[in-house]
Structure formats: structure tokens, C-alpha cells
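First the structure, then my questions, so here it is.
Note that one protein chain of the assembly has been removed; the remaining protein chains are unaltered in position.
Now for chain A:
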Amino acid sequence: MGWTSRPTRQSDFDRFPSDTPIVIDNGGSTFRIGWAGESDPRITFRNVVQRPRHKATGETVTIVGDHDPALMKYFDCTRSSYRSPFDNNVVYQFEIMEYILDHGFERMGANSQVDHPILITECACNPVSSRSKMAELLFETYAIPAVAFGIDAAFSYKYNQGLGVCNEDGLAINSGLTTSHVIPFVKGEPVLEACCRTNVGGYHVTDYLKQLLSLKYPNHVSRITWEKAEELKMEHCYVALDYSSELKLFQNGTKEAEDKTRCWQLPWIPPPQEEAPSEEEIARKAAIKEKQGQRLREMAAARRVSKISELEQQVHDSGFLLQQLERVQEHEISAFLSATGYTSKQDVESSYVKATESLKRLKGDTAEAEEKIDDELYEKYPLLNVPDNMLTPDQLKEKKKQIFVKTASEGRQKAKQKRFEEGLQREMQHQQEEEKRRENPELYLEHLHVKYRELSEKLDQQKRLKTNGTHTNGSSGGVGRGERLNAAQKERMRLLTTAAFDRGKGEDTFGAKDEDWQLYKLMSKDNEEDDEGVDEDEAELARTAARLQELDPTFVPRSDASPFQPLTELSRLRPLTAEDFQITLGIERFRCPEILFEPNMVGIDQAGLDEMAGISFRRLTSSDKGLKDRISSSILITGGSCLFPGMDARLESGIRKVRPYLSPIRVVRASDPVLDAWRGASSFAAGALFGRQTFTRDDYYEKGEYWLRQYRLTYGL
């Protein structure tokens, strides 16, 4: 509906004589007020009140009806949203009602008093306490001379009867904001004994649409406001003539269904396209890169040269030192070495070996060097082949060390070998695959696809098993405790129970044996164990996906739970398109209004509109045989929710089902389903007999509530 301009204050209030009634259509969604006898209400506004706090002054102010949301920046609306005086279709909050009446009279231009009789609409069979509270409010606060209460649907019917749209006997089907009524008319009077009410209306339709859309598009929830849903409902929703076949149409994805699908494009700005860089640019960039690379290489080379020379110097020095050491006496070594910084001969030797090694490595023959070192090491294990009993304790220690070093180096060698073999194997596999591909590319691709699907399914399964219950849909409907645990938790439960029941003899001996404590290790372990397999699978999946993407440009990796991914995450997977910002209304277009015919869809266990008509016919006890046929040939639909296209045709077919074969059925739409109630009330109030139907202030003080109970308006013109 959006925000409509606010009604301007009328200036001609004082021109009307005090016996001209004021007519109020107090509808669930809209409040209309005007003068009796006029064709249109003077003032119309949404029947809501908002009481925010003014930010600057801190006082609570009252705003009635719709208003420009831009002005709300001056107000603190955190604690006050729109409030309606209605619970269902009955006025129950009279403080809010008072604000609304205040606004209505103020806009009508009242200054010193509202000295006019009032005709106000209410729902069918309004509870007496609500009616008397309304009378109290009008009489005591506004000092109204007289008041009359009437049913909006009846006024609408009478108005259309006056226009010749419907007959004296007939049926009014009125679908409003929160409720829908079916009221039969006999000789121009409503038969309330036979009327019926279902608590669904336009509010439920809008709410259903809003909920469905926000569930379907979790990314755009903030855009799907109540007002927008209302707008979409008004613009796009229609009533299907046959709901089941219409559903089939969409289920089979026919062309017709496609034509019936509407789209709402949210504002979306395509991300700036990256232009392909020109040749020049590419060349320039390459040159820059090349230059940088050159510089780095030069720097590395320089560093290498300096390092080599340094090492050579070291080798030379230590070699020279060793030569000199040959000549020096055993006991003088320490004294000799103290000047050079070494502590022993071994120290010098080791530094010599280290320096030569790194020198060789730097010079590029790394592999050779390693092997050579290994050879050297072999030679360096002289004690290995000597039996233990021939060695001194010191030598024994040395031998142990040598064994350790040797096994370590052997291990290294083996690992190297294995790596090499694996690489070879992978290469071979790759070649085989390549060959397969060359032989039959299509078959190969298909195989890949199948593999991908299998793997992803397997992973899915595993994921489900693991998280089963805890994160996904768990706690509902007849699920035992076991169902809620994931695999690891289940295993833990099993272990605990076996630990508890194994011994059984009534005494707790847990912990007496050391093995008992192994249990905890098991418990903490089982989680990690099955992770490894998953990881492998995941890696394989990623490999397959990569290969597929390489070969098949149309391949798109399946993203899991895509509709629940926030857009920011989605944008990482693929570039966002306009489609991501589209809200499609397909089945929703007729699924939402369908709740008027099938309130069960939103959990309201009551008959829908067409069945209600049947119920009314059943409740109508009359000896007149032709009456029901006369009624069924004059069915009027009115009220805001009857604006859906296709409503009349659907009702006709629905009512045909509940009426006997060949009954005459005619369904007509009111000339203006929204305004007719007010217009009917206006012409009724302008009638000469209106004065006799009112309930005056004197009556109120004299007769009180009880009289209001029996009060019933006679609508006869």
C-alpha cells in the first residue's frame, strides 16, 4: 500500500446542520469518515496508531494513520510500532480507538463540539461489551447525541441492491482484513442466524506471502517488508479457478506456468567489468616483471659468490690448521688451538667437513654431495663391524652413536626412494588417464562426472552422519535420544555403557586396572580417526573437480546448501548476477490467496469461503422452497480481499459443488468492494427512517447495556 498522502483538514464542518449524521466505516484496515448523503467519505486513513517518543523533546506523541516514513528520523520508534484497536475484528483497545476517533473528527473539521448523530459500522454479532464500550466512548467523551451500529457487509449489500447489482434475497460474501463473513439476506434483511465467519482475511494472505518469500530468499529478508508484500499481493496475486490443476501446471514446468511467473527485480548494480588489458599494457607489465626478476637474480648471484668465497676461505683455513696440527705434539694441541678459537682437533675437523659440504652444496652438485657424505659416513662408521666385547666403554658409546646416525641416514634415503617411486607412479597414472582421455574423451568425461557425483554424495552422507541430529533438523516429532547424537557421540555412549555394565557385580571397580583408563583415550580418539578418510575423499573430490573444470567448461562445482548461503559467501564462489537479486513469484501468486478457500493451509481449522456459503445455506431454515435458489442467484462478493482476479469464477465453481444439480448460481462483484460499505451506510444514514434506529444519549443513561444487547438495526430503506 505504501504511504499515501495524509488527509487534509476539512473546513466546512460548521456548515452542516446538527441533525446531519456523521458516517464512520470502522474497518479492520481502513477508517473512513464522512457526511451522510455524500457519495464518498471525506477522510480515509489506515486504522492504526503509532506513539513514538520525540527525540528532541522527549515527549510521547501520537500519530494516527500512515505517514511519511522519512519523518520518523525525528522520533524514537523502538518501543512503539503500529497498534490497531482490533483483536480479530472486534474493537478491544479503546484508548487507541479514541486516538483514531480524535483524528477522524479533527480532520473532519470539528472545533467546539461534535454535535451530530453517528452511524458506525461493526462486525456481525459484535460482543455487547465492545459495543457498549464504544457507545460509552462516543457519549461520554464526545457527547454525541445519538449513535447507530450497523454491519459493514449489510451496508455494502444494500448499496449494491440499490444499484441493481443484486436482489432482495441474496448472499453477501465479505472478506476483510482478518475475517471473512457470509451473510444471507432475505427480503433485504440480513439473517444473522444463518451467517458464518472464518478467521482468515487479507492479513493472512499478506503474511503468508511475506513468510514464503522470506523463506525462499533468506538473503533478501530485509527487502521483503510488510508494505512490500502487501503491494506484491495487490499487484500479482490471483485466485486459481482449479487450484490442483494450476499446481500441476507449475509442477510440470509448462510454458503457460512460465508465462504466469512474475519477477521482482531488486535494485542491483553490476560489478564493474574488468576490461581486458591491452597488448601494450601486457608488454609493459611483463617488462617490469622481467626487470624485477633480473635484479633479484643478480642479487642472489652476488650473495652466492660472496658466500662461496667465504666458505672457501674457511675451508682453506681449517685445512691449513689441520696440516699444522699434524706437526704439533699431542699435549700442546689445546695451547695451540686456544689462539684460533677451536677447542679440539675434532672440532676443527668437523668445521672443515661442514664447510666443504656447504661449499659443494652451494656449487650446485647437491645430490652428489649428499651421496658422497653418505659414503663418507659409511667410512665413518668403523666401529660398527667390531664386536662389542672388543671395545672399551668409550668406544661402545661411540658405536651406539654411530648406529643411530646410520639408521637415521638410511631412513632418509629410503624415504627419498619412496617419494621418487610415488612420483613415478603418479606420473604413470596421469599418463594412463591422459591416454584414456585421448582414446574416448566423452566416455572419460562421463566417468569423471560419475566419480565426482559419487564422491560428493559419499561426502554428503558422511557429513550427514556426523552432524546428524545436532545441527540439522533434530529435536522435532518423535525422535529418540539416539537419533539426536552424531556418530562420535553415539560411540562414546556405547563405550560408557559397556564400561558401566561390564562388571555388573554391584561394586564399582572402575580404575582398579590400568586398562580401564584406556577407555578415555578411545573416546577422544574415535572422533579424529574417521576424519582422515574424509580428508582423503575431500582431496580426491577437489582433484576431480579441478580436472573436470579443466576439461569441461560447462561444469559448475556443486555448492552445498546454496539457498542458505549469505550473498557475501556466494559471491566468492561465482560472480553475482542480476538473477541473484530477483524475487520470482510463481506459485505464490495463487498459493497465497488460496488460504481464503483452504484456511487449513495456514493452520486455521475452519471452512473456506466456498464451503462457508454452503454452511450458510444449511443454517438457513425456511419453508420457502424457492428461497435458496433465489439466494444463490444473487451472490455478492465485497471487501478488500475480493479484489483478487478470478475470485468470482472460483466462488461460482465452489458454490456449485455445494448446491443441488442445476441450481441457478450467479456471483457478482460489488461495484466497489472497498468503498461500498461506507456508501451504503451513508445513504442509509441519509434516509428518513434513520432517526428511529438510533440509540440516543438519554437511552444510554436510562436503558444501559442491556438494551444494546437487543439492539439490531433494520436495514430496510
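Observations on the model:
Criterion: contacts are C-beta pairs under 8 Å (C-beta built on N, C-alpha and C of every residue); 3 or more make two chains touch, one makes a residue touch a chain; residues count from 1.
Definition applied: contacts and distances are computed from a predicted model.
Only one chain is not pictured, and the protein name UniProt records for it, out of "Magnesium transporter", "RNA polymerase II transcription factor B subunit 3", "Ribosomal RNA-processing protein 43" or "Vps72/YL1 C-terminal domain-containing protein", is "Vps72/YL1 C-terminal domain-containing protein". Check A:C77, A:V186, A:L247 or A:V668 against the missing chain and you find that the one touching it is A:L247.
Interface note for the absent chain: among A:D152, A:E230, A:E611 or A:D648, the touching residue is A:E611. Screening A:D40, A:E140, A:E256 or A:D624 against the full complex identifies A:E140 as the residue touching the chain left out.
For chain A, the residues touching the chain absent from view are 6, 9, 54, 56-57, 61-64, 67-68, 71, 74, 87-88, 90, 92-95, 98-99, 102-103, 105-106, 110-114, 123-130, 140-143, 192-193, 195-199, 208, 211-212, 215, 244, 247, 250-251, 464, 471-479, 483, 560-561, 563-564, 587-588, 591, 598-608, 611-612, 615.
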